[in-house]
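Each remark here refers to the structure printed beneath this line.
The other protein chains are all here in position, but one chain of the complex has been omitted.
Coming up: chain A.
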Amino acid sequence: MAEFVRLDSSTSRHTMDKSITLPPDEIFRNLENAKRFAIDIGGSLTKLAYYSTVQHKVAKVRSFDKATKEAASDKLYEISVQEEVTARLHFIKFENAYIETCLDFIKDHLVNTETKVIKATGGGAHKFKELIERKLGLKVDKEDEMTCLIKGCNFVLRNIPHEAFVYAKHADSEFRFQTTQPDIFPYLLVNIGSGVSIVKVESEDKFERIGGSSIGGGTFWGLGALLTKTKRFDELLQLASKGQHTSVDMLVKDIYGGSYGSLGLTGDLIASSFGKSATADKEFSKEDMAKSLLHMISNDIGQLACLYAKLHNLSRVYFGGFFIRGHPVTMHTITYSINFFTKGEVQALFLRHEGYLGAIGAFLKGAEEDNPNQYSWGENYAGSSGLMSVSPDMNPMQRARSGTFPFDMLEMDRLERQLVNLPLLQDPSSYIPDTMDLTEDALAREYWLYCFEEALDGVVKRAVASQPDMPEAAERAEKFRQKYRHKLQTLRHQPFAYGSLTVRSLLDTREHCLNEFNFPDPYSKIKQNENDIALKYYQKAVKSLEELSWEERQFALVRGVLAGNVFDWGAKAVSDVLESDPEFGFEQAKRQLEERPWLVDSYDQWLERLRGPPHKCALFFVDNSGVDIILGVIPFVRELLSRGTEVVLASNSGPALNDVTNGELQILTERIAAMDPVIQAGLREDRLTLVQSGSSSPCLDLSRLDKVLAQVVRERQTDLVIIEGMGRAIHTNYYAMLSCESLKMAVIKNSWLADRLGGKLFSVVFKYEVPAGKPSQGSAAVTPS
């Protein structure tokens, strides 16, 4: 068993030049493998993009050779840690003032000599052209600004879940994130820089600037500076946020004494911006004038945007540009304006990574030979700063943390597989994977953040224990702890940092951080061990099931899946038991289960359905290794196969907690096939298929699944989807509406959640659903035709 043969830590690689104040390990990561640079220089911020290859550890499982098996060990399979090279996109944003320092730093660390050009865009590109060429020795290759912006926008809309959000100042959560749309086109992009550009985007390569306005961010800034003698844009916004526009603006009621009812104008409506300053002989406060100016400009842009949207029949309108970027004040006024002018028909949408669009686009232009758009990309929570990380008034703490150099980062990993929607979603555009949005539920947020913080010690311990031969594992684990704890702290203050805060995003962030510090699969050995043990009981379990009557067996199979699902290292209540009592057995788990009627109980309908004709094909999203998969799921699958139903087993592509991975499941099914003719026949006749989900998360996002899975589901005419486990069926997908029959099974292994759902620890959710309008096959069987 080779494990971490080469001592390697990405964190120790950077030797920093001490004369530079850039924070090591945090900015310009992986520069030594960097290639394909792109830079977007705006009026005040520089955005740099590059592509790197990241070498990191992955845990692989492999069956022992038959020949050497007896000699080697009694283990089912061996685990080897291998080096894998994956692609990553890095985006860094910093103030133009630091551009020289940054270029020097890059030059010093850039070892890849293949890089000859740097793609550049943005208004500042031609100003800094010479500096860049001199410092980096790269040729600056200018790209069209608007093309880059649109390319970048398409990219983030397609690849980053919860990229777009609606801003609601007075709501419980200011940011309401939108789920990714299956088709992002067409949309309107309103870019508010110095002026305003209004662009209609119809497809990846087709866009048109359909309008614009000279009244934009530069007008706010310029007029604001003249009126208030305040030169800084941020300060002007600050002034505005404190002012009263009614002292400067002439309202409808100032003219008519009240509302103008017959025209539908309320008294508070602004009739004339700055109308009072025309005749009043008095001084106006800076704050009031700034506020009036802000309203004037926001309302004007909002109205124009609405008119263009209507004229071109577009309902999705995204706003960007420095006027908007990271400024709740302007997001609020623009939102207000759009609501006013469209009477709520159109929502103003904003983007989390709006500041990076130009840089992303310029990068993509330069990387066309790599076909970046052929892949799916995922936001790396470990390496990304999150929304408003450096906004001066939002988070002074974070600004101080990075010392003298405030910056913001985004990292995206190239996923091995292209991700698509599950074809069986009833309405992909309204599908929301997560059951609970913690950004909107302060109590739940408090609990889960606490819960993850509490569990951190255990995770660190587990991570260290998984690499006993690595002396520096403890040090890395400590870095992991710091990083994840910092993420949790950030999320406490800015729950919106990475889109909607959910249990899933907390889990995924933890996985990303673990990977970051080279703990690719802390549970690999535990899983291996549990798989070994469970497998020994397989035949006995199957035999005892076969002795039961049909009806008894159906119930026992369901109870088996549920009891198996109790074995979960991801749940604190259970991991404590497993830790202290390794013999915690399958039978004991069954005794822990709630008696019927369960918390959610449609078992009777399920049983009724089973009396009917068999399903054509079932898609089963599996959960944990060990007892869960081997003694719970496989017997259940076996029964489906026996009924004549084809089964597609979907498991994670990469490791997450003790979830069974596709690699492990392949070995397990082979082993089981060797002792079970039903499984063997299933595999041989291609009625039992294993597919990857495309995910490495303990949860499940049905809108981002492996393309192959989607293809198989379609080909097999899948008419039943089974989702198992708390992560996939409760934290996510509890409310997911499918276009075919579905079965969601889980045991609630968290007392807080149980309480929330009105149950108790080890309550059972057994949710069998038939889509509305589709008569269940079962009832059809009751009245045979």
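Simple rule for what comes next: a residue touches a chain if its C-beta (ideal position, glycine included) is under 8 Å from a C-beta of that chain, and two chains touch if they have at least 3 such contacts; residues count from 1.
Convention: contacts and distances are computed from a predicted model.
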Chain left out of the displayed complex - its UniProt protein name, from "Pantothenate kinase 4 (inactive)", "Proteasome subunit alpha type", "Beta-hexosaminidase" or "Transcription initiation factor TFIID subunit 10": "Pantothenate kinase 4 (inactive)"
Touching residue (missing chain; options A:226, A:443, A:465 or A:675): A:226
Touch with the omitted chain, as defined above, among A:180, A:277 or A:624: A:277
Sole contact to the chain not displayed, among A:117, A:255, A:533 or A:593: A:255
Contacting the left-out chain in the complete assembly, out of A:304, A:357 or A:438: A:304
Absent chain, residues of chain A that touch it: 123, 126, 144, 146-147, 193-195, 197, 209, 211-219, 221-227, 231, 233, 248-250, 255-257, 262-265, 270-279, 281, 284, 289, 295-296, 299-300, 303-304, 307-308, 310-311
